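Input: one structure, supplied below.
Of the protein chains in this complex, all but one are displayed in their positions.
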Amino acid sequence: MFDFLEGYDVLGAFWTTVQLTLLAAVGSLVWGTLLAAMRVGPVPLMRGFGTVYVNIVRNIPLTVIILFTSLGLNNTLGISLGSSVIDTINFRLAVLGLVAYTSAFVCEALRSGINTVPVGQAEAARAIGLSFSQVLRLVVLPQAFRSSVGPLTNVLIALTKNTTVAAAIGVAEAATLMKTMVENEAQLIPISAVFALGFVILTLPTGLILGWVGKKVAVKR
Amino acid sequence: MKLRKVTAASAAVLALAVAATACGSSDNDKDSGSSSGGGKKITVGIKFDQPGIGQKTPNGYSGFDVDVATYVAKKLGYSADQIEWKESKSADRETMLQRGDVDFIAASYSITPERQQKVDFAGPYLLAHQDVLIRANDNSIKSPSDLNSKKLCSVTGSTSAQNVKDKLAPKAQLQQYPTYSACLTGVQNGAIDALTTDDSILAGYASQTQYKGKFKLGGFKMTNENYGIGVKKGSDLKAKINTALEAMVSDGSWQKAVDKNFGPAGYKNEPAPKIGDIKS
Partner (left out) sequence: MSSLLYDAQGPRAKRRNVLFTAVFVAALAALVWWVYTSLDDKGQLEWSLWKPFFTGTEAWSTYIWPGLQNTLKAAALAMVIALPLGAVLGIARLSDHVWIRVPASVVVEFFRAIPVLVLMIFGVALYAKYTNISSDDRPLYAVVTGLVLYNAAVLAEIVRAGILALPKGQAEAAVAIGLRKNQVMRLVLLPQSVTAMLPAIVSQLVVIVKDTALGGAVLTFPELLSSANTMIGYYGNTIASFTVVAVIFIAVNFSLTSFASWLEGRLRRGKKSTGAVLGADAVAELAAPGDHEDLQKAN
């Protein structure tokens, strides 16, 4: 019944999807937090940069960003991210593009989390003489992270699905393989079902588990 | 009151969206309307994104396939403005012919036994070979085996790059992009070493004014590609197109079209193939 899977490395393709997701998730969490810090910080220029960055990146299709990492950064500017093997370069470029894109959404999720922290918290922190970075690091962000687990989960799930866009520059992930398979094999419906199922398996538990975590860690007010 | 305004504004946006749809489709109507206005017309499938072969330009369409198709159409009794050009992507060509979306296809269409089972071919009208396009100052690639450990580019779904890797240069690395022009940027800047596909297509790219002097062809002749004009299986067009192609070669128009489209690249074309002479 599953003859059509023979000769194709479906698990390998999904493993690439998972790797793309995890690496990009870590990267965009870091960069997104920095962006959020810039956007709420005291330096006007950084605030401006954060705002402009988020508004530009959110409005460009991810496809354009990913193609640009390959055609622009790699082919034109000669950035190869420390590798000379095309497949590795493309993988890293895809991660870079995903980080650049996803971090804008992480930043917004965190900012909305920061907005849920009661004013009194920051005021009390300032009253005991903490500096901006201390207020942010010790008081506001820990609470903000806890209340933005839900939105961040959504970002993570969207990221998982967005890794398919890496197909545009030939990264051998799930959508690339699916396209090859539906073009070469006759069993359209079973093939599509396998890939759909793969993504349901990846995203549904993420949503459920992190949803539960989110409720657990939420700050009771 | 305010709410009503907002609702009205949103309705306006939705209406705009719908209008955009409507205007899109009415444009299509206009297109087909104007082309059918002249009474009889012929629909020809070509490539839209292969300079030298078939390229959509601001002044219409240009390329060798376009010239051949125009000549053939003239012999069939259609003037240039009675031709309706349609884009036929590689993967769609057999289906388009079988369904009758187009009357014939001239789109760097190689005659192969598999395709001959589905459609009929007139011609061949050009003998091309798989080749590589490299930077003009790159002297490290002299034979196909030099492609080992080099970076090869081709378009997604094409077999040419895979062929090279499988048969000639097992250590070559493959990059796939949606279009050939994406590969060219990489070759130009050194991120990719070679673009591989039919030499006719490569010559077309190398002849573009903005690329002049930047690229050269490897001249490897790795395969034989017999370009034919695809028609629906059993169509009586096949014989008529063959007659037209013979006339094109004998009255010199064929050579003129080759010189015009491939000339600037210093591409040494094969002599015009004899009708029905398919080199394997």
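Labels A and B are assigned to the chains in the order they are written; within every chain, residues are numbered from 1.
Note that in this section a contact is a pair of C-beta atoms (placed from the backbone, for glycine too) under 8 Å apart; a residue touches a chain by one contact, two chains touch by 3 or more.
Predicted model only: the values in this text are computed from it and were never measured.
By the touch rule given at the top, the unshown chain touches A, B in the complete complex. Screening A:Leu22, A:Leu81, A:Ala158 or A:Val219 for touch with the missing chain picks out A:Ala158.
The chain that is not drawn here is touched, among residues A:Leu29, A:Ala94 or A:Ala168, by A:Ala168. Checked against the hidden chain, the listed residues A:Leu71, A:Leu98 or A:Ala172 yield one contact partner: A:Leu71.
Residue B:Lys86 is the one among B:Lys86, B:Arg115, B:Lys240 or B:Lys260 that touches the chain missing from this view.
The set of chain A residues touching the chain not shown comprises 39-46, 49, 55-56, 58-64, 67-68, 71-72, 75-78, 105, 108-109, 111-112, 114-115, 117, 119, 122-123, 126, 131-132, 135-136, 140, 150-151, 153-155, 157-158, 161-162, 164-165, 167-168, 174-175, 178-179, 182-183, 188, 192, 195-196, 199-200, 203-204, 207-208, 210-211, 214-215. Counting the whole complex, the residues of chain B in touch with the unshown chain are 2-3, 6-7, 9-10, 13-14, 17-18, 20-21, 23-25, 27, 48-51, 55-59, 86-89, 91-92, 95-96, 99, 101, 178-182, 184-185, 188-189, 208, 210-211.
Note that only the chains that are shown with their structure count from here on.
Every residue of chain A that touches chain B in the complex is listed here, in rising order: 67, 70-71, 74-76, 78, 80, 85-87, 90, 168-170, 183.
Only residues 91, 151, 156-157, 173-178, 182, 185-186, 189-192 of chain B touch chain A when the two sit together in their complex.
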